[in-house]
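All protein chains of the complex are present and in place, except for one that has been dropped.
Let's look at chain A:
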Amino acid sequence: MQKIEKIILGLIVLLSVSCSDILDKDPQSSFSAQGFYKTTSDAQAGVYGIYESLQSNYRINFAYWGEGRADAIETNHSGDPLTLRQNTLNKTMNSAQWSSLYETISRANYAIKYVPEVSVDEFGLQLVGQARALRALSYFYAVRVWGDVPLILEPYESVDQELFVPKTDKELVLDQIVEDLQYAAENCRDSYGGERDRVLITQGGANALLTQVYMWRKDYQNANATADLVLNNSLYSLVSMADWSKIFTTGFSNESIFEVGYNEVQTNALRVLYALGSDSDYYPSERFKNSFEDNDLRKSKIYDTTVVTTRKIWKFFGEGFSDESADPSSNNIVLARLADIILLKAEALNKLGQTDEALELLNRIRTRAGLENLDQASAIANYGDVDSAIFHERSIELSFEGHRWFDLVRTNRAIEIMQPINGLSDPANLVWPIHEDAINRNPNLEQNSFYR
C-alpha cells in the first residue's frame, strides 16, 4: 500500500474513535437545573433569585388583591379594576392567576433543598430562613386570595414527581406558613446592614409577617407576642409626620419592616394604579374621603384635596404630584411597616381585654397624624367601640397599601360594608376564583365553590 494511503487510513481510524466525549455539552451561560448550587455565593444568588420574583408578584396585584374589592377605591377602568369593584369576579381575570406566587414558591423550594448541601452553618441557615419566609409570604397571599390551595414544599426536578397536586385545606397551609415564619424568625439575621434590612427578610420581618398571619387566624395571644418583638426591635421606629410620605416615595425608612425593592429597570405599576391623573386605575371613593376626621395631617398627603373630583392618589408619590405619564414606577412597595404592626397589636390587646394598652398604641398613630388622643369613651362616642376605632385608624393610616380588603375579611366586616356598595353577600364569594388556566392545567383542581 502506498504511503499516502496508509496515512489516510490512519487518520480515519484516529478521527472516528477520538471523539466520544464531545457530546457532553453543559450550559455555559446558565446552569443545568440540578447543577447550580455549588458554592456559598450560588446559595446567596439562589435566594436573591427568590426575591426577584416578588417584584412581579406584587407590582400590581398588591393593590388588586388588597384594595380592589374594598371600599376605599373607585374606578373607571374595565378589566380587573372594574370586575373587582363590581364584585363580578371571573375565571379569566388577571388577578386570579397564581402562577407568579408559585414561581416564588418553586424558587424557594429549590433553595430550601439545595442551600443546606452547600452550607450548613449560620450562613446557610439564614438563607434557608429567608427562603422559608418568602415561601410563607407567598402562601399567605394565596390562602387569603383563594382559600384552599395546593401545598407544594419540594422543588420539581423530574416528570416522575406528582404534577397534579390538589388543594390543601387552608388551615394546614397556614400551619405551614407559621412553621416557616417561626423558622425564619429564629434563623434569619436580625440585620444585614443598611438598606438591606428593609428589602430583605430580617428576624423582625419574619415576626411582622407572623403577626399578620396570627391576626388573620385570630390568634391574638401569639400576635401580641410577635408584635412585641417587632416593637422592641431597634431597627424600627415611627417616622415624623414630615417624613411620612417618604416611607413610600423614597423607601428604606426606619418605619419600614419589609418592602419589595424596585428601581429604574425593575419597575412596578404604582403610577398606573394610583396617579396617572386623567386615567389611573383607582381614585379615592367618596366614602373614603368622607371618613377622615377633621385636621388629619395625612389627608392632603394621601390624595389630591385641591379639586372636588379627585383623580389622584398622592400617597406614594408625594403631595402635589402632577406627572401624568404612565411611566413605570420605581418606588418600593411596602408590605409591612411599624404602624401596621402597632395597630395590629392594639387590635389584639383590645381583643384580649387590655383596652388601655390598646388605646395607648392607637394614640401613637393618632398623635403623629395630628389627631387628639382617644380614650375609651371618645372611641365609643366616635366609632361605636375601640375595635372600630382601631379599624378606622388602619383604614386611614394604611390606606391603599393593600391591607383594606384583608382587614375587612379577617374582621368579618366585608359583607356588611361591601353589600351596599356592590352586593357582596355570600361568604363563599370572599375568595377569588381559581383561574381557568390553572384548572385547565390540573384536572385534580376543584374550582372554588362560589365560582363553579
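By definition in this document, a contact is a pair of C-beta atoms (placed from the backbone, for glycine too) under 8 Å apart; a residue touches a chain by one contact, two chains touch by 3 or more; residues count from 1.
Here is the rule we use: contacts and distances are computed from a predicted model.
Peer 1: Missing chain's UniProt protein name, "TonB-linked SusC/RagA family outer membrane protein", "cytochrome-c oxidase", "Sec-dependent nitrous-oxide reductase" or "Beta-hydroxyacyl-ACP dehydratase"?
Peer 2: So the chain that does not appear here would be "TonB-linked SusC/RagA family outer membrane protein", according to UniProt.
Peer 1: Kindly state which of the options A:27, A:320, A:370 or A:423 is in contact with the chain not pictured.
Peer 2: Checking the options A:27, A:320, A:370 or A:423, the one contacting the hidden chain is A:27.
Peer 1: Based on the whole complex, identify which of A:57, A:75 or A:106 touches the chain you can't see.
Peer 2: The one listed residue touching the chain not shown is A:106.
Peer 1: Specify the residue from the set A:52, A:243 or A:357 that touches the hidden chain.
Peer 2: Only one of A:52, A:243 or A:357 touches the chain omitted from view, namely A:52.
Peer 1: Which chain A residues touch the hidden chain?
Peer 2: 4-5, 8, 12, 15-16, 19-20, 22-36, 42, 45-55, 78, 88, 97-99, 102-103, 105-107, 109-110, 150, 152, 155-159, 163-165, 199, 261-266, 278, 325-327, 437-438, 440-443, 445
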